[in-house]
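As you look at this complex, bear in mind that one protein chain is not there, while each of the others sits in place.
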Amino acid sequence: MASVTVNEELCKGCGLCVDACPKNIMRLDSAKINQKGYHTAHCAEPENCIACAFCATMCPEVAITVEK
Amino acid sequence: MASVTVNEELCKGCGLCVDACPKNIMRLDSAKINQKGYHTAHCAEPENCIACAFCATMCPEVAITVEK
Amino acid sequence: MAVVFEKTELLTDLPMHYCPGCTHGIIHRIVAEALDELGIGKTAVGVAPVGCAVFAYDYFNCDMMEAAHGRAPAVATGIKRVCPDKCVFTYQGDGDLASIGTAEIVHAATRGEKITAIFVNNAIYGMTGGQMAPTTLPGQVTTTSPNGRDVEHCGYPVPMCEMLATLSGSAYIQRVSVHDVKHVKAAKKAIKNAFAAQMENKGFTMIEVLSTCPTNWGLSPLEAVQWLKDNMIPAYPLGVFKGAEA
Amino acid sequence: MAVVFEKTELLTDLPMHYCPGCTHGIIHRIVAEALDELGIGKTAVGVAPVGCAVFAYDYFNCDMMEAAHGRAPAVATGIKRVCPDKCVFTYQGDGDLASIGTAEIVHAATRGEKITAIFVNNAIYGMTGGQMAPTTLPGQVTTTSPNGRDVEHCGYPVPMCEMLATLSGSAYIQRVSVHDVKHVKAAKKAIKNAFAAQMENKGFTMIEVLSTCPTNWGLSPLEAVQWLKDNMIPAYPLGVFKGAEA
Amino acid sequence: MKKLMKGNEAIAEAAVKAGCRYFFGYPITPQNEIPEYMSRRLPEVGGCFLQAESELAAINMVYGAGGAGARVMTSSSSPGISLKQEGISYLAGAEVPCVIVNIMRGGPGLGGIQPAQSDYYQATRGGGHGDYRTCVLAPASVQEAVDLTQLAFDIADRYRNPVMVLGDGMIGQMMEPVDMDKSYRPAVDLADKIWAANGHIPTPGRPRSIINSLFIDPKVLERHCERLDAKYKKIAESECRWQEEMLENAELVVVAYGTTSRVVRSAIRKCRQQGLRVGLLRPITLFPFPTEAIRNTLGTAKCYLAVEMSAGQMVDDVRLAVNGERPVHFYGRMGGMVPTVAEIMDEIRKYATPYQKTPAEIALDSAIDEKFQSVTDAVGHILQRTRKKMKATGSGK
Amino acid sequence: MKKLMKGNEAIAEAAVKAGCRYFFGYPITPQNEIPEYMSRRLPEVGGCFLQAESELAAINMVYGAGGAGARVMTSSSSPGISLKQEGISYLAGAEVPCVIVNIMRGGPGLGGIQPAQSDYYQATRGGGHGDYRTCVLAPASVQEAVDLTQLAFDIADRYRNPVMVLGDGMIGQMMEPVDMDKSYRPAVDLADKIWAANGHIPTPGRPRSIINSLFIDPKVLERHCERLDAKYKKIAESECRWQEEMLENAELVVVAYGTTSRVVRSAIRKCRQQGLRVGLLRPITLFPFPTEAIRNTLGTAKCYLAVEMSAGQMVDDVRLAVNGERPVHFYGRMGGMVPTVAEIMDEIRKYATPYQKTPAEIALDSAIDEKFQSVTDAVGHILQRTRKKMKATGSGK
Amino acid sequence: MEKQFLIAGFGGQGVLLIGQLIAKTAMAEGREVSWMPSYGPEMRGGEANCAVVVSDEAIGSPLVSEPEILVAMNKPSLRKFMPKMPAGGLLLYNSSLIEDRNLREDIRIIAVPCNEIAESLSTPRVANMVMLGALQAATKIFSKEVLLAVMSEWLGKKKAHLFEVNKQALGMGRALVR
Partner (left out) sequence: MEKQFLIAGFGGQGVLLIGQLIAKTAMAEGREVSWMPSYGPEMRGGEANCAVVVSDEAIGSPLVSEPEILVAMNKPSLRKFMPKMPAGGLLLYNSSLIEDRNLREDIRIIAVPCNEIAESLSTPRVANMVMLGALQAATKIFSKEVLLAVMSEWLGKKKAHLFEVNKQALGMGRALVR
């Protein structure tokens, strides 16, 4: 169990984190829209997160913090 | 026997032709001075000239004509 | 809980202005982290280019200068000669470094100028809206090569690493990519190598980073990283072109 | 009597202004003869540089343009695009081509511009009185490297042939010398090869000719050719760097 | 038929129509549509578009192509034009005709990318070294951008001189209707370019060509400069263009060019409606500057107002023209800010007082007023009477 | 002790004395002695001379070094200065202090290498894009080249602005005695360069430094431009310098700077001896231009004559200053020709009539003449008498 | 007569096209027109807008600082430009993306659920056409017929198959106003 926090005001919904996650647990939130009009990402299954930080490594906005 | 003509107004007395001649027959004329103040070159022994045009090949002023 | 990953202090808190999925952001991060990890970040001086990274001075949390288009290596030279013990780097696009700034990068390299150039090659002029760059691939459509780059008419991509490696002044030159996690990590290592070589006064150092431009390539962010992998890497082989990997 | 050797009609009758023993004159001659022998001389268009050869337009007996310092390849590009069937050549010194004009020559090469650059490398700025050139040898004394070129401070000689050979657009690149009869003849052959390759639309062609500057080297004409042979050739190896010799 | 076109694209198409077959440029906002359009269009007409490695290379390619006799154009925006200054000086010195488009943006340095007019000095005084002038044409609409671009090629060829089309981000980016069907024909007075260095076989009538600006003997160079100077004087005499609007009786003459002149025009129309005697003198050529046209307004003008998107550059030329005979005021915006009609109206009001009526006019007016009063009074009486009647008859419910 | 020094070398040494430790340049005649001197001298004082690959690189190295807080200089001549225009605009926009030397030569294009003053517009109006000004100092002797070079560094630092020293081939190449022992001290009002981007550890009082000229929001850029403009106005108020010579009662005021002013001075001296009421006003700063100083001569001046080695550039500033209140004439040579004293005297004679005496003066003069006559007559009588006596006494043998 | 439009939204919402079609239609009807886009660095995610002026005489400034007619396709545009409208102006806003809160009371307001209607046509990209239809009906500054002709010309042969859906979108926009 790890914690993956996405800074929603920085996220631009590019999906690179989603693609990078080996556990396939990052999702873009099609319902939510941030101030700039993007569907932001979040970790859908923190319980399955292995804190590999692959998502953060690929995030161009440096919007992701990973804790364990 | 060949004829080597140096255009005296072009010659700058650099001596490259003298150095290039395989027969050692090109000379700078220390007595003569041209309009620009240079001691010009000439072929001192036309009878020994083999018309190889080495002198002309090295002349930066393209001042030499070789005939045979 | 322990922090596994967080934003380095060498980046400011300002949101970056890049398009969604543009890998400029990744490159910013690894440059900042590399500086930070070497302990030379706070006193580094960076030079921002003219190109999409024109606001880089807003993001790198150190002294920064904004250079004229292509002249970053000359500006960095001026800085480095005044501050020989500081880490001085440029961050330049392919239009900036490989087109208008060719003379400046070549001569910084041949002078063995002790600076590091971070060269972001996205095969296009991003900021001005997708014109052909010297690095544009043969056949690639851009707004100024509407029928695809015709090499007979406007020439071939410039291999900057290969070219600059022929110069004695260059100490460390490597080409990397950021299209996936593995390559991002390798890219960061390369950048660290280059900074380290700079601080050891080895000479000129440059890391070429293959990067995406989803907007002007007309692709989604995911398609863009794929296109980079499929098309750019074959044209721009990755590797160390000068110097030994640390 | 038959004429074995006389001045080609492709050179005008004007006396050249070069210093005694300066090999610029030899290079002028072999360029003109090469054009003439290929039958492309009368309709050739030459571009004169800024450097000691600045008056080249007075000597080459064909259409000529005087370019700004370093920009001859760009000027030649403009001409060639308008006159694609004419032989277009530049005649440039090392300051002109390898320093201020670096971007223009690199991009003419990478574009595969169908022009020929005659690159006269005398390891110095002749016309302005002997300042350091990018091609100046390590340790060589010039008016701006009064203690000899210090590579740690101001870098290394630029090997233009080697560098431009890395570019796909370059078709024929060779380095030659004119310090003796044998080399002058080889140089002329190289220049003919380059012009021929241009007329076959093969791409960018360049012949680097190692040349003397007795005046600014502070040597007599004979000492100068010797110095070239002893010092420049080891630093600038002769040979074909791109393309096949015809 | 008219077509809605962007200024940048219209300039490009106008050039093609004027026989321009060579374009060398480098991207920079806000003029990118010019090279982009040319990259599509020139190959269609057998021409050549080349993206140069820099503005320096571009202007020197222009020198080469122009020297070889072609109609050739380049375009850029402020910082890029600064980089071309050495090249422009060479073009002028070697008398190579060409057209250079500057779609100005805010400066100095990297500045911004919004419309500005702060390269006026650079364009009209020669930002490059030496005594030379480029002819400078300043369109105020997309249609005029078309017309002036075509004119630019003729002027360039007529005088063997570079000509600059000086627009700004607004002229480049806006769309307006343009008539592109008007067929362009080069001016009849243009001679063959026998001077061109294009590898022609020399003949006695047309010896080999040398394109050059180097004259090492100062006496010879001075003679060359005098010839150039005489040419610039001839350009000044023959090619000056301007537009006058509502200058009749104008006590305040506003001088503005390009984008600014449009805003000024709107402001002046409104001010005229408010009785202010104000008019517009719009220079179309900036070099030559319409000095005489300005002096012709001295008869009515009590003062002048120059409006620019700059800290005040053209105002120098207005002052030189007015020569101290009237006050010359200045209003400017900078950095990409375009003045609004309201701002300019405020400015106009500072210098133009509403029109003062003559006694005769006042008499006439009060006569009319009296007449009107008597009419309305009469109508009022009738209404009152009618109403009373209605009340009385009860039909008012 | 005075030393005989070449202008170029004196400028270089003066810069070193003023604390300049960085020089980036590129060879070009007639200023090569500056980089050559620096290449010898700077290493001696722990500084750094670097020959750049081009003028573009040089000016951008200057930007880097100046931005990092150093006193830095570059020098070139006309075509090279044209290439620096983008860079100069950036230096002004980002407010980086530096000193730029232009040793002018004839143009346009490659032109020639003899002295000229045809880059006046470029220097004073900004050859680069955008609204900016460099302060321009124009020495007329080698000693002044020294003094103004040192002053240039102070002005540059005071206003965070590039300053240009504008000389020509003659100032650069000639030798004159100079006093190099005067010890230079930077002006006392100069503040620490806490804005410099030199990799300092940021503190609350001195946060990280950003050197930049980009302001993408036009409102912000306009504010920046206004700040710059206010600075230029302050420079205009505080830094204007000029020299007056024989302006008392001058009916003709000749305005000339640099090399030309020396020739004019000789001409004026001779003309004064011939009774012509002519004086010299020599601008030392070209921007700011000594407008007020010129206006102060309106009291006596009947007309003005601007003399330049150009087709007429500074004359615009003279006209703007005189503002139509007097005629302004122009005399110029071009292409490297330096006017001679005789030429300028001829020109002066066109506009200045010999001094006409008032009746009172005429009366006084004739009174003096009469007195003189009577004295000499008296002396003559005495001598005659004496001689006669001597003859008579025989002592004259 | 001079009418000033400002059409604003996210880049990609087709606001520049709305403006161009207005300008082209008015031009076809013999009016003077100008169209002026906002422009910035190319990097995406920003806002886009264009100003259109339609007039009976030569147009002065093509910029619109106080829009008589404002089309707001998203919230930031509404926030930015509504305060600059003169009293009595006309606001059309995309009610699919904007809740009707804090609207001014001194202007005429028309809510257009552009995205919903477009999605009802299974062609989300015609949301801008819905808006254009509403605008046409609300202003009548240019005619429906000429607008359709201009649209058809704009689509050209290649996209002629899209004419119907665009026409439908326009019609549904118009219907909202009647």
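When the chains are written out, they are named A, B, C, D, E, F and G in that same order, and each has its own residue count from 1.
The rule we apply is simple: a contact is a pair of C-beta atoms (placed from the backbone, for glycine too) under 8 Å apart; a residue touches a chain by one contact, two chains touch by 3 or more.
What you are looking at is a predicted structure, and each value in this text was computed from that prediction instead of being measured.
S.K.: Give the residue, chosen from D:Thr43, D:Asn61 or D:Asn216, that touches the chain omitted from the document.
M.R.: Selected residue, touching the omitted chain: D:Asn216.
S.K.: Consider the whole complex, including the chain that is not shown, and state which of F:Gly67, F:Gly169 or F:Gly335 touches that chain.
M.R.: Of these options, the touching residue for the absent chain is F:Gly169.
S.K.: In the full complex, which of D:Gly41, D:Gly101 or D:Gly130 touches the chain missing from this view?
M.R.: Of these options, the touching residue for the absent chain is D:Gly130.
S.K.: Write the list of chain F residues that the hidden chain touches.
M.R.: Contacting residues on chain F, toward the hidden partner: 2, 4, 29-30, 113, 169-170, 173-177, 262-267, 269, 338, 340-341.
Going forward, only the chains that are shown with their structure count from here on.
S.K.: Counting one step per pair of touching chains, how few steps separate chain A from chain C?
M.R.: 1
S.K.: Provide the labels of all chains in contact with chain D and in contact with chain F.
M.R.: C, E
S.K.: Please state whether D-E or B-D has more C-beta contact pairs across its interface.
M.R.: Of D-E and B-D, it is D-E that has more C-beta pairs in contact.
S.K.: Taking all residue numbers at the chain E to chain F contact, is the shared part over half or under half, that is, same or different?
M.R.: Copies use mostly the same positions to touch.
S.K.: If you average the Cα atoms per chain, which one ends up farthest from chain F?
M.R.: A
S.K.: Looking at CA centres, what chain is most distant from chain D?
M.R.: Farthest by centroid: G.
S.K.: Round to the nearest whole Å and give the separation of the Cα centres of chain B and chain G.
M.R.: 86
S.K.: What's the distance between the Cα centroids of chain E and chain F, rounded to whole Å?
M.R.: Whole-Å distance between the two chain centres: 35.
S.K.: How many Å are there between the centre of chain C and the centre of chain F, using C-alpha atoms for each centre?
M.R.: Each chain reduced to its C-alpha mean, chain C and chain F end up 45 Å apart.
S.K.: For chain C, jot down the residues that touch at least 2 other chains.
M.R.: Within chain C, the residues that touch at least two other chains are 18-20, 22, 54, 66, 68, 99-100, 102-103, 106-107, 127-129, 134, 154.
S.K.: Where does chain E touch two or more other chains at once, residue-wise?
M.R.: Chain E, residues with two or more chain partners: 29, 50, 53-54, 56, 79, 86, 90, 94, 109-110, 113, 212-214.
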